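Below you will find the structure I want to go over with you.
The complex appears here without one of its protein chains, the remainder shown in place.
Chain IDs A, B and C follow the sequence of writing; residue 1 opens each chain.
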Amino acid sequence: MQSEKKSFKKKLVLKSSLAKETLSEFLGTFIMIVLGCGSVAQAILSRGHFGGIVTVNVGFAMAVVMAIYVTGGVSGGHINPAVSFAMCLFGRMRWYKFPFYVGAQFLGAFVGAATLFGIYYDGLMSFAGGQLLIVGENATAHIFATYPAPYLSLANAFADQVISTTFLLMIVFAIFDSRNMGVPKGLEPVVIGLLIIVISSSLGLNSGCAMNPARDLSPRLFTALAGWGSAVFTAGNYFWWIPVVGPMVGAVIGGLIYVLLIELHHPDAAEAGFKTEPLEDKPEKHELSVIL
Amino acid sequence: MQSEKKSFKKKLVLKSSLAKETLSEFLGTFIMIVLGCGSVAQAILSRGHFGGIVTVNVGFAMAVVMAIYVTGGVSGGHINPAVSFAMCLFGRMRWYKFPFYVGAQFLGAFVGAATLFGIYYDGLMSFAGGQLLIVGENATAHIFATYPAPYLSLANAFADQVISTTFLLMIVFAIFDSRNMGVPKGLEPVVIGLLIIVISSSLGLNSGCAMNPARDLSPRLFTALAGWGSAVFTAGNYFWWIPVVGPMVGAVIGGLIYVLLIELHHPDAAEAGFKTEPLEDKPEKHELSVIL
Amino acid sequence: MQSEKKSFKKKLVLKSSLAKETLSEFLGTFIMIVLGCGSVAQAILSRGHFGGIVTVNVGFAMAVVMAIYVTGGVSGGHINPAVSFAMCLFGRMRWYKFPFYVGAQFLGAFVGAATLFGIYYDGLMSFAGGQLLIVGENATAHIFATYPAPYLSLANAFADQVISTTFLLMIVFAIFDSRNMGVPKGLEPVVIGLLIIVISSSLGLNSGCAMNPARDLSPRLFTALAGWGSAVFTAGNYFWWIPVVGPMVGAVIGGLIYVLLIELHHPDAAEAGFKTEPLEDKPEKHELSVIL
Partner (left out) sequence: MQSEKKSFKKKLVLKSSLAKETLSEFLGTFIMIVLGCGSVAQAILSRGHFGGIVTVNVGFAMAVVMAIYVTGGVSGGHINPAVSFAMCLFGRMRWYKFPFYVGAQFLGAFVGAATLFGIYYDGLMSFAGGQLLIVGENATAHIFATYPAPYLSLANAFADQVISTTFLLMIVFAIFDSRNMGVPKGLEPVVIGLLIIVISSSLGLNSGCAMNPARDLSPRLFTALAGWGSAVFTAGNYFWWIPVVGPMVGAVIGGLIYVLLIELHHPDAAEAGFKTEPLEDKPEKHELSVIL
């Protein structure tokens, strides 16, 4: 029976590395949304009594930390299409994986939003007398997706998302660059958490600092279907596409700045083809796809 | 005399590993309750002047961190029957130890609650004119045990405790999985502390996020005996059993999700019988009791 | 000239290990008071606008962390007579050093209080129209020393200081016990900082959680001399001696609990004479002075 059990277990094991990684990204993004958007939910549904800017910023950051600890050793813990995009563009991941990663991230974020909706179903229902609102003091849509500040023009909003993600990727590249200062192995997720804390404390005012298409679009879609209605897409002068496109642009610029100003000039960089250690355990052997 | 002293000391040394571990779990749960529920006490008894959601969430999390540092090398630092249950179920601890661990945890939590009552005796007495109340703005029962939000149905409350503990165990499994990202040895307690911070910041609104039968039931029993009365059990529509049963269910689901989606697919998992490094110093040699 | 310079330098070098350690404890306690009490000063003098319970608890804790980083490699970073007392009693430091350590700690705390008074001289003068008060909403004496909550009896106050310091020492012993969980070398100060955060968040309400005779008595003496008057000693029903005596008692109990419940039972403890690694770089060779 022992050996039967073992062979049953073996059947469950995924042979394909890509399948494992896809599953991992799904789980990671799911965790990030439940715990991250959950921190926003607790602050809003308690009207500030059991949460505020500190618990939201620290909570979302630690949600990312935990998601990376769960998935980092398997899929690199991207949990963000903009990160996956930069990783492919700078030769740290093969392009054929990109759609699988991104698909898993969008799906994980959607299921995460639905799970959070379930956890706080009673709270959401009692908050505004059964109504699910997008604007006003009883609004709850911003638990799930980001909305721009009233003062913000679309141009400034776009620049905001580009620049935030530029900082995110520039510093993530530094954190994983073992030829620079070097975060001790296994503590990179915590330092990324500190990075999220500072970015959301400094660049979060304009539009909530999504920096992640999956984190923003999937929960927004969920709210559209779950009762908040299609106005979640028209709100803020059709703001919805900005946290989707802006981060992709910013991720490229951030990676580029780090490579051009720092990584390129490491003593042995020229010989190594400007390729730093990949995030994945086993370095991929493929033709150089770095954009430089 | 020197050698007499030495032999006296030798008499005190526990030969039995199980006795040591039981003592350790008792001490750990005691520490968690005094410092953890103490953080709640400081916030409530000062009516928010010397504590609030940030000090409570950070305080309880760091209470867990300290409890694990005191006990981790001896008994694995479970300080939670739901954790011990999952450890047994997934082959990381032998079942015969389970009642000893759980007994020590319930006893430690009870003594911890009594100690905290002593430390804040004057404060509790002056808070509501000598009355020990369960509801209202002068309530103090929730210093010790958790109570549900007014909006919460029993079904949602049960789901809440199951899902919170699912996240707790899923991520604890990741933190101790050396084949994943890998928290540096000796820093696992701190990362678990960060995990408690994010869970209590995101999933704490419904019912205070006990996730631990010993942490909730023992202090509740203490309050029943110490003057708050038996209404601590009837409050919230007999809510008391939910943080006892829910975490046991959630712990199993959380472990299962991590094993099925991540651990099972590690390159060498099939050969190793899906058994990761045990939390204890000396790996136990026993027939496989993993549920998979 | 180069060699002259060198020989001049050599003259400055302290040959005596004890002289070095005394200097180190002086500097460490000085740093702790300026930055720690400084955090209280900022919160009080800004009437809560630029500080509160979070910045005070985190600030004082990180002041301790920094003091230990500056002095830990030289004198073990005690910066607290209660810690030095426990270290001597449990055979981790020789008794002849005790008066030097404690003297340096009291002196360092006094100079630290004077320095902080200088830094915030203008602020203190403008806060209450030039008056230095001990009670009322314009009080500033509690920037420097601790005072009991109005509800607190002397008996409860004494128990409070004993128990807080019990927890402090019990967990400090665990943090430096390499046969337990094991904080990575060089990170012990940070974990001690987290410990101070949780203790001051949970057990700080009764009387501000001094847990350190030097931290409390020296600044109190300074305030008596600097203009607050001798009432700093009579306040709270002559409370001043409690944070002096209580911590000494608590430190012994804390060390004892850890040794009896945990350390004694480590597999190789009986042979090693129950002596864990000393905090100092070079282990002292002397007759066993452990109390057990």
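Simple rule for what comes next: contacts are C-beta pairs under 8 Å (C-beta built on N, C-alpha and C of every residue); 3 or more make two chains touch, one makes a residue touch a chain.
Keep in mind the model is a prediction, meaning the values are calculated, not measured.
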item: Touch partners, limited to displayed chains, of the chain removed from view; value: A, C
item: Of C:31, C:86 or C:113, the residue in touch with the unshown chain; value: C:31
item: Candidates A:18, A:107 or A:159 - the one touching the absent chain; value: A:159
item: Contacts of chain A with the absent chain, listed as residue ranges; value: 53-54, 57, 149, 151-153, 156, 159-160, 163, 167, 170-171, 174-175, 177, 179-184, 187, 191, 194-195, 197-199, 201-206, 257-258, 260-262, 264-266, 269-270, 273-274, 288, 292
item: For chain C, residues in touch with the removed chain; value: 2, 5-6, 9-10, 12-14, 20, 23-24, 27, 31, 34-39, 41-42, 45-46, 49-52, 54-56, 58-59, 62-63, 65-66, 68-74, 77, 115, 118-123, 125-126, 184-190, 193
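Here, only the chains that are shown with their structure count from here on.
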item: Topology of the chain contact graph, where touching chains are joined (line, ring, star, complete, other); value: line
item: Equivalent-chain rotation between chain B and chain A, CA atoms, steps of 5 degrees; value: 90
item: Distance between the centres, which are taken as Cα means, of chain B and chain A, whole angstrom; value: 30
item: Interchain centroid distance [CA atoms averaged], chain A/chain C, Å; value: 42
item: Residue list for chain A, restricted to those that touch at least two other chains; value: 54
